[in-house]
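Step one of this worksheet: look at the structure below.
Left out: one protein chain. Kept in place: all the others.
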Amino acid sequence: MSFLAAQLRRLGSLDDRTQGLIALALAVVLPFVVGRTFLNTSLYIGTYAVLALGLNVVVGFTGLLDLGFVLFLATGAVVTSFLLSLTRTPDGTVQWAVSASGGIEGTQIFGFDGSILLIILIAGSVCALVGVLRGLPTLRVRGDYYAIVTLGIAEIAFETFLWDENSWINFTQFTGGAFGIKLPRADRPVLLGDPLRWSSPTVYFLILAGVVVAVLATHHLNRSRVGRALAAIRLDETAARACGVNVNRHKLIAFAVSGFIGGIGGALFVVWKEGTYSVKSFDVWQSILILCGVVLGGMGSIRGALVGITVLLAIDQALRQNYGGVTVPAEALNLIYGFLLIVVMRFRPQGLLPPVRRGRPLTESEHEALRTEPARLFRLGDKDVS
Amino acid sequence: MLRLEDVHVHYGKIHALKGISLEVPEGKIVTIIGANGAGKSTTLQTISGLLRPTSGTITYDGQRIDLMAPSDIVKTGLCHTPEGRRIFPELTVDENLSMGAYLRSDKGGIETDRKRAFQWFPILEERRTQHGGTLSGGEQQMLAIARSMMGRPKLLMLDEPSLGLAPIIVQQIFEIIAMLNREEGLTILLVEQNASLALRTADRGYVYETGVVIMEDDASALAKNEQVREAYLGSA
Partner (left out) sequence: MSSLLTPEKLVDALSLGALYALIAVGYTMVYGIIRLINFAHGEVFMLGAFWALLIVGMDEPTGVNIFVALVPSMLMCAAVGMNVDWTTYLPLRRRLPRSDALSILSLGLLGIGAIFYKLTGDAAHVWYSDGAHTAIGWGVIGLLPIVIFALALGEKLEWLGRSLGRVASDRLSALITAIGMSLILQTLAQLIWGAEPRAFPEASLPAFLNESVFSIFGARVAGKELVIWVAAIVIMVLLQLLVTRTKIGTAMRACSMDQKTAALMGISVDSVIAFTFVIGSAMAAIAGVLYAVKVGGSISFRMGYYQGLIAFAAAVLGGIGNIKGAMLGGVLIGFVQGFSGGGNFSLPFVVMILVLLIMPRGILGEPQATRA
């Protein structure tokens, strides 16, 4: 036991790059050693890991509570399905059909090998734009208001996606409405000559690549000037503004990056689901599920987001298994999530693997300076300390 | 009446009070002087239960109070007028005074005390229905003291009553403080930046430096002490 602990500690003391490479190596070997069930679970985890990393940019780095992240999952997924179903019919018109009604005669515009990579980029870009657009009205509001505005916007989108021909715009032609999206077999993307099915190793590596890209992107963002500006905004927005940080611009950058990664997650979601899903499942609980992963792992920490979402979804999957005819009712899962959130927040509000803050400890004289303003450290009178 | 023995307080990793021992005898005015951040306010907050000592004991009237909740400590007759006055800004003067008498239920007694407070501070009677936040600094300080007195304390802890006030107002406030001690028999623990004024008003004084008591003596003796004069009274 102590040997294991010592080894773990040694692992923890390695630098980020070595740890990342070890994790990557393990992830590459994984599909060759585990069975199909585990493979499917790992696709699930991989997709949501991308989403968690995207959410972490806003919640962890910037310190804004986003309760509507599902918007990017939904938008990314819908854009992906739409592009995949775009078909040029023999008479030259372009049509699409995402719902279960079946395919259209003709050639797919995105039918070429490797098109999925392009589509992922488009989905990411659309979501980055959505992120910025969604961010604009929130720039004026702070704190709890941000949380409720994002929640509200996600709710609005959720409703809007189900608008049918009776509304101003018929969104169900893109989203499949209540019946959901079901891409015909022929519309499935091809990568390296392999039509993507969840059981194909190509899908696993595609999603893994998505995770790697998200990890690298957020890691570099966090370490850059922008990342430091975001940290300043998180710690004290007014002070950051006073120090000359362009708060609005940096927030919009964070929203764009977060949206982009979320869009990638949405596109990967479609790949993992083999094009069959319903936008009805993109409700607020999806946002909360992803948020739970980030919080469990430790807000602001990249490895935390990965570990958090993995632990959460692994528990989820383990509880969904059938143990000799015994299953946990699906509703009870929410009960467990609820308890998990409360217990984690109570005893480890910083999460399993909180971000490591690099910096020297305070000197004796700085301690003294802090003491002259003890009220700042005083938890009770939070409100009246200005 | 109030006794602190070897009290240590930490703010996280910061060791704010490093073994404070002090005593406030009944009917006396005791003052704590010292530089910014020496731990004066921390001492008061610890006595009134807002902060927890990491070790050491606080006894008041022979009763351990260091583990009691702030509201229970107020019940024992110990009242703390915090630094910066802390008037409830959107409550009227009358309501502020009622909050001072929160733990009492004797309506007649409260009204008597309210009248008594208005006798000490007639300006407050004129401002009865005004919001606390609209009062001037001096009026707020008067209200803060009056509010504390509404609880009929036996021991009053005053934190920087002169803070940010004009000298003439400070003079007035300190006259009231001396009067409360003399006529009402109120025991007072006074934390004050203005050391000369504090030592003139008090019977006994403690000098703090970075969380420890470096000197304690009769106030008059401290006022004459070379070291104190140099460091805190601004004269050599």
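We call the chains A and B, going by the order they appear; numbering starts again at 1 in every chain.
Throughout what follows, contacts are C-beta pairs under 8 Å (C-beta built on N, C-alpha and C of every residue); 3 or more make two chains touch, one makes a residue touch a chain.
Note that the coordinates shown come from a computational prediction; the quantities given were computed from them, not determined experimentally.
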(message) Among the chains you can see, which ones touch the chain that has been omitted?
(response) A, B
(request) Have a look at A:Val94, A:Ala318 or A:Leu335 and name the one touching the chain we're not showing. (result) A:Leu335
(request) Pick out which of A:Leu39, A:Leu55, A:Ile153 or A:Ala254 touches the chain that's been left out of the picture. (result) A:Ile153
(message) Among B:Pro53, B:Gly138 or B:Gly151, exactly one should touch the missing chain; which is it?
(response) B:Gly151
(request) Since one chain isn't shown, list which residues of subunit A touch it in the complete complex. (result) 63, 65, 137, 140-149, 151-153, 155-156, 158-160, 237-238, 284, 288, 291, 295, 298-300, 325-329, 331-332, 334-343, 345-351, 354-355, 357, 378-384
(request) Could I get the residues of subunit B that touch the absent chain, sorted low to high? (result) 48-50, 69-71, 74-75, 79-82, 86, 88-91, 95, 98-100, 102-103, 147, 151
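To be clear about the criterion, only the chains that are shown with their structure count from here on.
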(request) Can you check how far apart subunit A and subunit B are, centre to centre, with Cα atoms defining each centre and the answer in Å? (result) 53
